[in-house]
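With one protein chain withheld, the remaining protein chains of the complex are depicted in position.
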Amino acid sequence: MVAQNIAFGVMVGIMGLSAIRVVTTRNVVHAALYLMVVLATVAGLFLLLGAEFLGITQVLIYIGAVIVLFLFGIMLTGARIGKEKLLSHRNKVPALMIATVITAVSIYAAIDYFGADKLPEETRTSTKEVANSLFSQYIIPFEVASVLLLAALIGAIVIARREPHEENLTK
Amino acid sequence: MTATIFAAAETSTEAAHQATGWFLDNIWILPLMPALSFFAILFLGKKMRCRGSDPGLLTTGLALAFSIAAGIQWLGSVGEGGTLPVVGEWKWYSAAGFDLSVGTLVDGLTIAMIFVVSLVSFLVHVYSTDYVKGDRRYTHYFAFLSLFTASMLLLVISNSTIQMIVAWELVGVCSFSLISHWWEDKSNSGAGLKAMLTNRVGDIGLLIGVAILFFAAGGTFSVLEINSLALSGGISHLVLLVAACALLAAVASKSGQFPLYTWLPDAMAGPTPVSALIHAATMVVAGVFLVARLYGVFFEGFAIAGSSINLLALIGAATTIFGATLAFAQTDIKRVLAYSTISQLGYMVMALGVGAWTAAIFHLFTHAFFKACLFLGSGSVSHAAGGTFDMRKMGGLKQHMPHTYKTFLIASLALAGVAPLAGFWSKDEILAGTGGWGIFGGTGGNGAYTLMIVMGLITTALTAAYMTRCVYMTFHGDYRGEGHPHESGKRIVVPLWVLAGLATVAGLVNLPKGFQLVPKSWTERFGHFIEPHGVTYFPKIEHATPSWTLGIFSIIVAGAGISLTVLYIKRKQQIAERTSQSKLASVGYNILVNKYYLDHLYSGIITKTVRGPLAAGVNRFDKTVIDGVVNAAGKTSVAAGNIIYNQIDQKIVDGLVNATAIQTEEAGEELRKIQTGKVQHYGSIMFASAIVFTLLIIIFI
Partner (left out) sequence: MTVTQFVIASAVLFSIGVYGVLVRRSAVMVLMSVELILNSVNINLVAFGALHDNIAGEVFALFVITVAAAEVGVGLALVLLIFRNRKNINIHEVDLMKG
């Protein structure tokens, strides 16, 4: 148990620091790389909770695909590779206040409701269980998700596609 | 098969038996054919030599043949003790212990509807190949005609309310895209949008109604089960009333009932065959069909039996008078017909409201033929008169297009309710069904709806009058337009004659009970085959026996409407001619004018002494009394029409709509101040309020 707690502490520490760097760094590419670290530590938390399949999915999809997508986005929107001055607004105080209050309220609520509720010793769930559940009880959300992905695919292409007349404009 | 639970609980000597037949069991093929045609035209239409019309023609022709075959099999299986409907059901999917199934339901109502839909659709396809020839969206037009036919057929064979919603929306989409077919013109796309938005109001009612019935009936969408439960008292009366009112909103929007009829006249912006198919004969009766299909719900919900007034009948009666008076104030021939359609739909809804189910469906059946004929005729007229629909630019077309004139006249007389054409029989049956007998002395009926019979009779007179005006302005007098009118081609004239023929004979399929001129077995054939009996999903409704007095009186009323209008128009023309000192004598002179001739003839040839007091007296009587009556009657109806159009329709109905918009605008004016347009401001407000609500939950719960 101690080992788990140490692992948890280390991961949450890295996660928190990296997350703060994601929202404060002045370098867009660094922000994306820090985001990758956060996502990796979240995957670690999933493994700690016994959710193997989810952890692997997190690595594959988030770190493998989403980060690459972000890097492409950064590249295509002409961001400077290097420090940028105006990546954040000047008046950060209201946002900071809101974020602090949210943290405080959530932590209070969590401690108030769950206190020291221990998680079960054995929380491991096998991929087989996930698959069984996904393809029987949750088959309709699963199908809907596939439609959603198709819609997002087509939508992204349609939105980002350069119209012929726009091309003329840029020339 | 769930049909077994609907076995007869009625007091019949013979038990109801199950109808069977290959076509009845496989009715699902029917909507499939035009649906396939839709995709064929959509994907391949432009490459075809016919540019997409042939698949539509072929499949609607096949659908017509299929419908007739199914009809014959149905007629063969109707027994004296009642007939159970043919139900086909397939599980679509099941989730969380709930099975959603799709299926077909074939009973008399379905048979009547599929026949009307496929016949009118087929004729409109034939007509369209000529009418929209060379149109820039010819392929698109035929694709949507096919889709419409498929959706309408799907609607009428549905056995579940959820399936009906799907088809209901599909016909709405087709209606929308065909109204705005020539969308380059802003007013056309506006009309399409208006139709769509008005119908959305009703669709919300439909969704609410279906949801209420779903839960009230214990989680089923099956039409038969819902009706059976409603009739056996399985659902409380209050729930049924709420559901029926919600569904009534859908009926009002789709079938152009007061106060949601405003989209229908504008819908005439679409091509004329579309108006004939969708906005006269088939789609707009979807609302009537919905009431007829869920009649158990409406019958119990509005407590139709033994009552003398209810919302359904009242809305129908109000609509029928409104539509008929509004038709007077129009100069566009299609708008006259559109208001006439509204009026006739009001008739059907009123009939359903008073419990005359069979009469309503029968009127739907006959109305489809003569109104489709009228619309197609108006399209033919417009082709001849250079594309205009303005009756002021027509006139005198009788000589130029004899076929169109004859068919239009037959259909007008049928609509006006002149015996023995179709409209007379169905309209009289509705009047009889009101049971508001008074002096007419018939028997039967479900209640005593005296108000409804009065409204119905007034409408009969008005209908006759405005149709006479319409025919007169279009076909008689002198041609007032430009160019040389000509008769339309065969593909337009033949459908007109088919429909005119049906408008003539369709009334004979349901001669009233107690009609002594024919053997008893010839009467009420339509009711016998179409109305479900010996089943639990349909209420036991009382059939009325009309009296001769009523029939004759309604003919007199219609005749009075026609002749007063003729007299009024001719008088007006004579006055005009006199002021312009025209020598054109033969065309516009009326009976009363001929009387003058007669007087002169007498005075010239026989004797000059007779002339004097007698002639002068006759002349004065003619000038003052007869002219006065004729002019007053004519002017009053036109004035009433104008007043209702200008005051009530334009000010109150439109005013209410506008007031809502103004309120919304003012509220928006106030609220715009917090809209900075900056996403992160919105984000801050959102997160801040979310955390405030969270705090409240933590503190108080």
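Here the chain labels run A and B in written order, and each chain numbers its own residues starting at 1.
The definition used in the following text is that a contact is a pair of C-beta atoms (placed from the backbone, for glycine too) under 8 Å apart; a residue touches a chain by one contact, two chains touch by 3 or more.
Model, not experiment: these values are computed from the prediction.
K.L.:
Counting the whole assembly, list the visible chains that the omitted chain makes contact with.
P.N.:
A, B
K.L.:
Give me the chain B residues in contact with the hidden chain, please.
P.N.:
Counting only chain B, the missing chain is touched by 668, 671-680, 683-684, 687.
K.L.:
Go through chain A and note every residue touching the omitted chain.
P.N.:
1, 4-5, 8, 12, 15-16, 19-20, 22-23, 28, 31-32, 35, 38-39, 42, 45-46, 48-51, 53-54, 57-58, 61-62, 65-66, 69-70, 72-74, 76-79, 86-89, 92, 94-96, 98-100, 102-103, 106-107, 110-111, 114-120, 123, 125, 129-130, 133-134, 138, 141, 145, 148-149, 151-153, 155-157, 159-160, 162, 166
Assume only the chains that are shown with their structure count from here on.
K.L.:
How far is the middle of chain A from the middle of chain B, if each middle is the mean of its Cα atoms, in Å?
P.N.:
It comes to 58 Å between the two C-alpha centres.
K.L.:
Using the touch definition up top, name the residues of chain A that touch chain B in the complex.
P.N.:
Per the stated touch rule, the residues are 89, 94-95, 98, 101-102, 105, 108-109, 112, 139-140.
K.L.:
Would you mind writing out the residues of chain B in touch with chain A in their complex?
P.N.:
Chain B reaches chain A through residues 93, 95, 680, 684, 687-688, 691, 694-695, 698.
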